[in-house]
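Every protein chain of the complex appears in place save one, which is left out.
Chain IDs A and B follow the sequence of writing; residue 1 opens each chain.
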Amino acid sequence: MTLAFDLILCLMILGTAGIALFVRDALAAIAFFIAFGNLLGLAWLSLDAVNVAMAEIAIGAGVTGVLLILARARLLALGDDAASAATPLWLRLGALAACAGFVVLLAAAVLSIPPESGLDRVVAPLMPGLGIENRVTGVLLAFRAYDTLLETFVLLGALVAVWSLAPAGAWPGRPADPGMADAPMRRVAGTFSQLLLPVALVMAAYLVWAGSDLPGGAFQAGTVLAGGLFVAAMGGAIGLPSSDRPLLRAALVLGPAVFLAVGLAGVAAGGFLVYPEGMAKTLIVTIEYTLALSIGVTLALLVAGTPVPGAAGPNPDGKG
Amino acid sequence: MSWTDAVVLALLGTGLAFYAAGSLGLLRFPDTASRLHALTKADNLGLGLVALAAALYWGSLAVAAKIALVWLFAVIAAGTTSQLLARRTRLDEARLHEPHPDAADSARDGGPR
Partner (left out) sequence: MDLPLPEILSAGHLYALTGAVLVGLGLYAFITLRHPLRQLLAVNVVGAGIFLILGSLGRGPEATDPLPQALVITGIVVAVALTAFGAAIIVRLAETRAAAKPADDDNARPEP
């Protein structure tokens, strides 16, 4: 990409970030934050980091944006309009001085590091041994698989933490029904979600498969699945499950459990998370598919939020 | 510059012009319904032109099919969300006008329109 494009993109990124942080209305702030996330995705694309671009737009802009919009709506229902209160001048000036100084230091530190892709040269000759061509997938699921394993536990832990916030009478209950209250809106959302959910399933399956050699992977696929699931819940096509359904818990735990099992089985082949010769691609794809399922369900439930007392799904069976 | 490049540039330029028109409408139109008009119609047409330009640029049928799918989903999503937004706006306006003496009629859903 040309320097002019990069420069304009960076200025737009800073502009949308500034508006998202300092505009008075909370909904405008969140809308500009989503735009900021999308522009950031373009920046990743310009940096030739396509996997990161997909993850940023899907998760950083998409899921985070939906989370913030839902939180703002719930706060608004409680009478809190999330407008920032006035802060004393001395605090603002002091913070300005401190942050400006910090930025100068950080910029100096950053400029002193020459950008280079040193580890790419280390990773490239190891890829044929794995049988996949997407180097980021190789790093995520083979060379730094330990980090990814722990990350899946962090996701699950966040869900448990969100569930733990349920008030006393609400456990094990359902999250608040995100469906639309008005009947015509519900019908429109319902038709849309009935179209979207199968498409999301196919797209998630494709993204995992393509993630071996092209940009893609389990996290991006899981987010697409989560989007399809949550839109289906908004349209009333599926109901949000109650937290104690065994099938739900199995779906949540399947990804991390398979990952951990493969890791432990690798002890027989030489060490924790070591893939036996020739089985690397099979194991990686298996882990990615189960991971995508778990990530999808976990993200959808994270967005749905804490169980509330008395919430009843429109569909008495919930998600089976 | 070859023939294809010229066509791609022309399509991109027209698409950008439509996007600019949609954004201008968003800023200048007086109320939500007309702004939704500007956004949904102009922006989606712009998207179609840009998608066509991209498909021509890549020149492969597989890529063109994927781009067509992207455009299809974008159009469906835009149509659905603008429907929902318009409905929400009508409900909010109806609720604002409730204290009228004929409140029962203006607040009821689903008028003849």
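The rule we apply is simple: a contact is a pair of C-beta atoms (placed from the backbone, for glycine too) under 8 Å apart; a residue touches a chain by one contact, two chains touch by 3 or more.
Since this is a predicted model, take the numbers as computed values, not measurements.
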Touched by the hidden chain, restricted to displayed chains: A
Option from A:Ala233, A:Leu248 or A:Leu299 whose C-beta touches the chain left out: A:Leu299
Hidden partner chain, touching residue among A:Leu75, A:Val202 or A:Ala269: A:Leu75
Residue among A:Gly118, A:Pro246 or A:Gly310 that touches the chain left out of view: A:Gly118
For chain A, the residues touching the chain missing from this view: 1-4, 6-7, 10, 13-14, 17-18, 20-22, 26, 29-30, 33, 36-37, 40, 43-44, 46-49, 51-52, 55-56, 59-60, 63-64, 67-68, 70-72, 74-75, 78-80, 82-85, 87, 91-92, 95-96, 98-100, 102-103, 106-107, 110-111, 113, 115-120, 123, 135-136, 138-140, 143-144, 147-148, 151, 154-155, 157-159, 161-162, 165, 167-168, 217, 219, 295, 299, 302-303, 305-306
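Operating definition for what follows: only the chains that are shown with their structure count from here on.
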CA centroid of chain A to CA centroid of chain B, Å: 27
In the complex, chain B residues that touch chain A: 73, 76-77, 80, 83-84, 87-88, 91, 109-110
Chain A residues touching chain B - in the complex, by the definition given at the top: 180, 182-185, 188-189, 192, 195, 199
